[in-house]
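What you see is part of a larger complex, with each chain still in position.
We just call them A and B in the order they show up, numbering each chain from 1.
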């Protein structure tokens, strides 16, 4: 029983360490290799859907640029975790201040989820980028390039990461199974691809969870998804529709407490349930729920209290359920 | 012109001897016994707690009076920073040695719940230290034993409860003072004063003086005129009843004006009880919509910082909910057994779960180079699936990621024990390996360490500690 490797998350374990190991986004990888060769690069912006290799490419680029010791010259930040631009500024300042060894041309700051920053914060970021341009380069990572303000875009070389092809994802999953000596079935892998929506990191996570059930079969894959997204949410919806309002609300509370879910988390799960075949309600109803979830989510954004807003949603659904029943 | 020093009655009639302290027999015997044994006691300090005016400080003063202790007092009017406390400690011990034959000493740290967080920085820690090293008995007083500040005193001081005074005893006390002051006292006037005092002797004496001194008598009429009854605040149940039964907007708005509930609490009480009061689903929805809108205003206040918007939140919460019963207006007067908001009781639990989840997400985020929120939404559910379905695998992951017992519990739910069992096995295996080949294990551990993110050192330590305690427990 070897512990050193098996305890790792595969998404981490099988993340390419070097640009040479990357199997997708060939064009981009080629251009990045040029940077390594020339030991120079501009600020760059990696944009594209989740799980298409943006972070991997950034880390691999740093690795190739600086060798095994790369972590010393790289500052990883995540815009949605850092409290405000001031914190980011300080961290970058601190990081930029430390001396560079002679042969290192500059340090790299990787700023993930940069599109989650407000326009104001991005303006400040832009100034930070300019301030330290002599000693640092920024790699900005974003899902949506359009959410990055123009002045930053025009200062960066932009790279668009595209959705991975199904065959690429499946091949990668299969390769991992071989490495891990896990039995997998083609339809199992395809199911994973479908569920992950092309997000490779997500796909590998599901793969690992399915493998932990023994083999990667379709049924195991779905079992994992079922375990990951508990039936509770569905039951709450069903209760609400059966106009068992108080019961639904009690279950909602249980859910929030047991899993520590926030209002937004729960709404997202409800949103997912709308499209699930396991929820047995007429399609018309689904549409109505989708509309209502939109409204309530907006209220959450405006309001202060998760539970009140979700309870109001359950009340709405209960009333709808009652109306439906009285019709039929 | 000569004048005699005038002192308020509370001082004039303060207990001089232990027996003057009324109604606290249990506390008295406890303290006296403890003092007799000192320093052969389990805890070197006592903490007197109880409502104001029940005799905490008085008892200490009476003891020092009667048994000849020299009192070294520090209270909230003194600065109680670290250095201030230390000075007292020094004073107590040095004087003890200098005048070994002199008076016995007693340290009174009065009002320890009044140690200010900012101005008295380090004060409580210094007290903690003082208790550990003291050569002199220490008595502390406080009103609320549950005060967060007092938490660190719980282990080192014995808590002694003081009770509110009984009405009967208070009456006796006031009678005594009336006699001494040559006051004619109407029984009903004293009764009025005593019920107002709610077990607080000091307040009762003050009020008696306010009504009686100089008039030569204490009448109910004057007592009522000067000491107006305390505004009676409606308890939550009365508040809710009044609110739901309101037929006019102004009635509903008034429901909150003399309530024990503030708007934040009322929000929770309403959230809990709307479906109990109203039966028609449309009415229920209307009420919740009003509450939800009210909540939006509260959110907007936070966003814009404009508290003028609060009135609208309160309008919707009161009037909006009260006038929601349109389909079934008879529900308004229905007798309803209101329940305490579940929210309040589950809130702390929720907070704990969320913070563990937060920590878990941070660990995963570092490993996977994502944001904590992505880790929460994408990775946690999958991890949970693994923990629920394959305990052995989960145990390995838990070790690899350095998860705490709490984290495992959140991920595994009822499956927790199975995982912990495997966890132990793996640990034993590790130990075995260690004894087999020390060098090998070293390398292994190093590798494990390398895997862990560097910035998580603090957390890692904590986690290992958690694990350690767990192994001990189950082993």
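Please note the rule applied: a residue touches a chain if its C-beta (ideal position, glycine included) is under 8 Å from a C-beta of that chain, and two chains touch if they have at least 3 such contacts.
Predicted model only: the values in this text are computed from it and were never measured.
Chemist: How many times does each labelled chain turn up in the complete complex?
Modeler: A x4, B x1
Here is the rule we go by: only the chains that are shown with their structure count from here on.
Chemist: Using the average of all C-alpha atoms in each chain as its centre, how far is it in Å between chain A and chain B?
Modeler: 40
Chemist: Tell me, which parts of chain B touch chain A in their complex?
Modeler: Within the complex, chain B contacts chain A at residues 267, 271, 275, 281-282, 284-285, 288-289, 291-292, 295-296, 298-300, 302-303, 342-343, 346, 349-350, 353-354, 356-357, 362, 364-365, 367-374, 376-379, 381-386, 388-390, 393-394, 396-401, 410, 413, 426, 429-430, 444, 447-448, 451, 454.
Chemist: Quick one: in the complex, what on chain A touches chain B?
Modeler: 1, 3-4, 6-9, 11-12, 50, 55, 59, 71, 76, 78-81, 112-113, 116, 201-202, 205-206, 208-209, 212-213, 223-225, 227-229, 243, 245-246, 249, 253, 256-260, 262, 265, 268, 299, 302-305, 307-309, 311-312, 315-316, 318-319, 322
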